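Quick one: structure below, then a few questions.
Missing here: one protein chain of the complex. Every other protein chain is in place.
Let's turn to chain A:
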Amino acid sequence: MIPVATPNLTAPHPSASHPSAPPITQARRRRNSRTLKGVLLSVPMKILIAVILIIEIYPLVWMLISSFKTQAEFLGKSFWSFPADPQFSNYVNAFTVGDMGHYILNSAIVVFPSLALIILFGTAAGFALEVMVFKGRGFILMLFLAGILIPGQMILLPLFTIYFQTGLTGSLWPLIITYTATGMPLTVFFMATYFRSIPKEIFEASTLDGANIFRTFWSVGFPMVRNAVFTVALVQFFFLWNDLLIALTFTNSQSLQTIQVGLLNFTGNYGQVSYGPLFAAICVSVFGTLVIYLFLNQRVMKGLTAGSVKG
């Protein structure tokens, strides 16, 4: 009853799994593309692709150029004008006046410990649910899955009360705890699926050789799903780093704000917007994740589409 996408991260990438076309097909295609119709079709297609690329990339180019403009250039010159004298001071201001460094640090302090806990707990639970034998495994897995469908708004208020009563409000602990818990469903579900694909005989052999269950998990199971662990960590990183709802709810002072919450301060709710630093801050935020994507794009694409259950 719950939408379950089979995370086929272990399968090769679509383009690789694409069966190579038989020779006849290739010949047919080559012939088609040489016909007049084929050529005519390809011209509008090329224009279409150019338009798509402009729509995708132009906003970022504009953002980058804008981040070097002066306030006067924003208000006086047209949007396509180039900055007469590139204002690197916009970036300096984003970090000094705007406190970007502090927000990034807060995000890192929250996201990386949460990630470590999510991976450790989630992998162990996935291992227990798939490899070990006990009653109620199916039910517990369903319980974890149910969490994916529930909107975050449903748990915010009780959590706010809990953190307030226990005195955790005013620290970054509420974020770490909430992130760890909300990262659980997807991670447990993924890891259970990976462990399912490993032949049980491997773990049985390991226990026959005298390894206890923790050693079997840590020295046999964990290394076998190492790749999957990395992908899941990457996906969860983007979810946590880009989160706004939880960060906004549990950061009650500016000194606790994460990068996403902090960015909102730049739009100047209390006066005129300083456009240069605003654009510089957006640039820093955007290019940070873009760099990760530059190096790991295939893995990110596979991981995020497999994690689409999260919506």
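The rule we apply is simple: a residue touches a chain if its C-beta (ideal position, glycine included) is under 8 Å from a C-beta of that chain, and two chains touch if they have at least 3 such contacts; residues count from 1.
FYI, contacts and distances are computed from a predicted model.
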Among "ABC transporter permease", "NHL repeat-containing protein", "STAS domain-containing protein" or "Probable Ni/Fe-hydrogenase B-type cytochrome subunit", go ahead and choose the protein name stored in UniProt for the chain not displayed.
"ABC transporter permease"
Only one of A:110, A:129 or A:256 touches the unshown chain, namely A:129
Hidden partner sits against chain A at residues 1-3, 5, 14-15, 17-19, 21-22, 25, 29, 41, 45, 48-49, 52-53, 55-59, 62-63, 66, 74-75, 78-80, 117, 120-122, 124-125, 127-129, 131-134, 140, 143-144, 147, 149-162, 164-165, 177-178, 180-182, 184-185, 188, 203-204, 207-208, 212-214, 216-217, 238, 241-242, 244-245, 248-249, 259-260, 263-264, 266-267, 275, 278-279, 282, 285-286, 289-290, 292-293, 297-298, 300-301, 304-305, 308-311
